[in-house]
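Structure in C-alpha cells, see below.
With one protein chain removed, the remaining protein chains of the complex are shown where they sit.
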Amino acid sequence: MSEVSLDHYLVLGAVLFVCGALCMAMKRNAIGVLMGVELVLNGANINFVAFARYNPVFRLEGQVFALFVIVMAAAEAAIALAIVLNFYNNHMTVDVDTAEELKG
Amino acid sequence: MTEFLSTRLGLAPGLAALLVALIAAVILITFMLLSAIFFVWLERKVSARIQDRLGPTRVGGKFGWLQTLADGLKLLVKEDIIPTNADHMLFRLGPYVALAGSFLAFVALPFGNGVVAQNMDVAVFYMLAVMSSEVFGVILGGYGSGSKWALFGGMREAAQVVSYEVPRAISVLVPIIVAGTMNLSTIALQQTGAFWNWYVFHDPFTFGAFWTFFTCGTASCKRAPFDLAEAESELVAGFHTEYSGFRWLIFFMAEYGSMFAISGIAVLLFLGGWHLGFLPWELSDKIGILGNVINVLVFIVKGWLLVFVMMWVRWTLPRLRIDQVMMTCLRYLLPISCVLLLGVSIWQLLSWQITVLVYANYVLAAVCVAFVAWFTVKLTKAGGVTPTHMMPGAWPAAPASGAPLVPRT
Partner (left out) sequence: MSQATILFLIIAAFTGLSAVAVLVSQNIVRSAVWLLFTLAGTSGVFFLLGADFVAATQLLIYVGGILVLVVFGVMLTAQGPFITMKVGAAEWVIASVVGLLLLGVLVMSMPGPEAFGSSEAAPANAQVSSSTQLGETFLGLPGAMPEANVSGLPKTATAVPRTRVSYLLPFEIVSVHLLVVLIGAAYLARAKRRKGGLP
C-alpha cells in the first residue's frame, strides 16, 4: 500500500457504519442505541468528507454536507435523550426490551 | 518550521517530519511543565501576600524557589490509592484525557512569528474545540471515583464548563470579525506596531469582548470565583477528591496548562500577541533570530501576566454559588456577548461609510492610558489607614524608642 486512496477511507466509514448499525440492533440500553446512531452518522460523515477530498469534480460540497449532518445529529441527540428521560421517568428503566406496550 | 532542516540532513521525508513533530511535542510539554512549576510557586506566593503572610520561604533560598520541586517530589512518592468502588479503567483514564485536551491546544498556539508547532488556519476554533474536550476528563474523574461527592462535583463542573463555552466562543468571534481570519499568527501580525493597534482598543465592542472572554475563560478553567466544584469547603474537593499523588498532579498540570492557553489566546487576540507595543516594527523581520527570541519572551511574559491576574482574582473575590454561576453565564454573559457580536458586525460595516470610526482606537487607547495613569496616581497617593480609636486590650502604637510594647488594660 503505497498511498492512501479513497477506498481506505470508505472502508473505515463502512466499519463505523456497521458497528453503529449493530449497536442500534443489539444494545438493550436506550442510550446505547443512541450511541449506535452517532456511530452511523460519523461513518457517513467520513464518507462525505473523503469524497469531497478525492473526487476532482466537486470541490467542497462534501464538507458542507458533513457540517449539516453534525448539526442535525446534535439536534437529534437532544431529542432522543429527552425521550429516553421521559421513558425513564415513566417506567423506571431504560431497557428497550420493556418498551413493548403501545400505551403509556 | 524546521522541516527543511531535517530534510537537509538526508533523512527520509517521513522520518524527518516525525522527528520534527517529536521535537515540537517535547518542547511544548517541557514548556507546559515548567510553566506549571512556576505557576504553583506563583499561586502560593500570590495567595500568601494577598492574605498578608509570606508563603514558602525555606526551600531554595529566601523566596522558596524550589518549593514546587519539593511538592512534586512528595507527590511522586505518594502511595497510589484507588478506592474500592472505583471503576479502575475510568479512574486511571480521567487525568490523561484532561491532560490531552489541555496539551493539544498548545499545538496551534503561536509563541512568536512562525514559532508555532502547526500553523493552522482555524487555530482559534481548533484550540477552543480541543479545550472543550477537557471536560470529559472531569466527568471520568468524577464518575470513576465511585464516591458521590466526586460525582456531584464532576457533574456540576461539567455543566459549568459546557455552559461557559457558549459566551466564550461568541466573545472570541468578536475580534475574528475584525481580523477577518481565524489564523492566530495572522491576527497577531495585524497588531504590529504601537499599542493602539491592539484589538482591545479597536472599538468599544472588542474592548468589552476582552473582558467577557477573560471572564468566560476563567470560568471554563474552573478557577475562582467559579471554582465551586473543587472548593474544599463545599464538596470536599469535587471531582479530584479521590485522586492523590501523581494523578492529582496530572489534573493540575491540565488546569494550569489550559489557564495558560486561555491567556495565550487572549494575548494573541486582544493584547497584540508577541509585540512589545511601543516599537513600530515586527522584530523578527528587523533583527532575525534575536527578534524571534524577544517575541517569544514577550509573549510568555504577557501570558504569565494574565495568569497572574487570574490568580489575583481568585484570592480576592469570594466564591459564587452554583446557581449564581449558571445565572451569571445565562443571564449576563450570554446576552452581553451576543450584543457585542452584533455591535462589532455593525461597526465593521459602518466603518466603510463613516471613516471617523476607524480612528476610534486612538480615542480608546488614550482613554485607557489616562485611566491607568489616574488610578496609579490615586493608589500611590493614598495614605495608610489611621485608626480613630483603640479597642480595649489593643496594642498601642509602636513607641518611637525601643521600649517593649505593653497592652492597654
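First chain written, first letter: the chains are A and B, and each begins at residue 1.
Everything that follows uses one rule, which is that a residue touches a chain if its C-beta (ideal position, glycine included) is under 8 Å from a C-beta of that chain, and two chains touch if they have at least 3 such contacts.
This one's a predicted model, so the numbers in the text were calculated from it and none came from an experiment.
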| item | value |
| --- | --- |
| Among shown chains, those touching the left-out chain | A, B |
| Of B:Trp65, B:Phe136 or B:Trp149, the one touching the omitted chain in the full complex | B:Phe136 |
| Those residues of subunit A which, in the complete complex, touch the missing chain | 1-12, 14-23, 25-32, 34-36, 38-39, 42, 45-46, 49-50, 52-61, 63-64, 66-68, 70-79, 81-86, 88-90, 92-95 |
| Hidden partner interface residues of subunit B, rising order | 13-15, 17-18, 85, 87, 89-90, 93, 97, 120-122, 125-126, 128-130, 132-133, 135-136, 139-140, 143, 146, 151, 155, 158-159, 162, 165, 169, 182-183 |
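One rule holds for everything that comes next: only the chains that are shown with their structure count from here on.
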| item | value |
| --- | --- |
| Whole-Å separation of chain centres (CA-atom averages), subunit A against subunit B | 36 |
